[in-house]
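Missing here is one protein chain; the remaining ones are kept as they sit in the complex.
Showing chain A:
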């Protein structure tokens, strides 16, 4: 994985990419999105990293549950680590979890990112045709998420 760190003063996640997932209160994934990974390496490596990210996020769920006991906040910061990857988490009052697998520490930026996602998620949830634990497939949601991820990745 190429590490093109764009570490400018204005903050940003940068680095080798990230993976974002929304997990429902019943541990069902509602939305996932990878970003970055600008690796010009072989296709194998890139596919592997996607599975790796899913694996990391999944195993971080336990760590999130543990952190819930310790903290009153919705933003839990970094809850778990795996090699060079960190997992930051954010939990809504209805126990929906937002997980971000990333490799650069940027607490404030990630907090702002999660808060924006929370708003977007609330709007998506207002859709009366959306069933519980169903994946969010709205193209508008997807494009807004893209914008958010792009903004916080650079």
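Definition applied: contacts are C-beta pairs under 8 Å (C-beta built on N, C-alpha and C of every residue); 3 or more make two chains touch, one makes a residue touch a chain; residues count from 1.
Basically, contacts and distances are computed from a predicted model.
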Listed names "Glycerol-3-phosphate acyltransferase 4", "serine C-palmitoyltransferase", "Trafficking protein particle complex subunit 6B" or "Sorting nexin-30", with the criterion being the UniProt name of the chain not displayed: "Trafficking protein particle complex subunit 6B"
Among A:27, A:73 or A:107, residue touching the chain not depicted: A:73
Touch criterion as defined above, residue of A:59, A:122 or A:143 at the omitted chain: A:122
From A:91, A:109 or A:145, residue that would touch the chain that is not displayed: A:91
Touch residues of chain A, complete complex, unshown partner: 25, 68, 72-75, 91-95, 116, 118-123, 125-126, 128
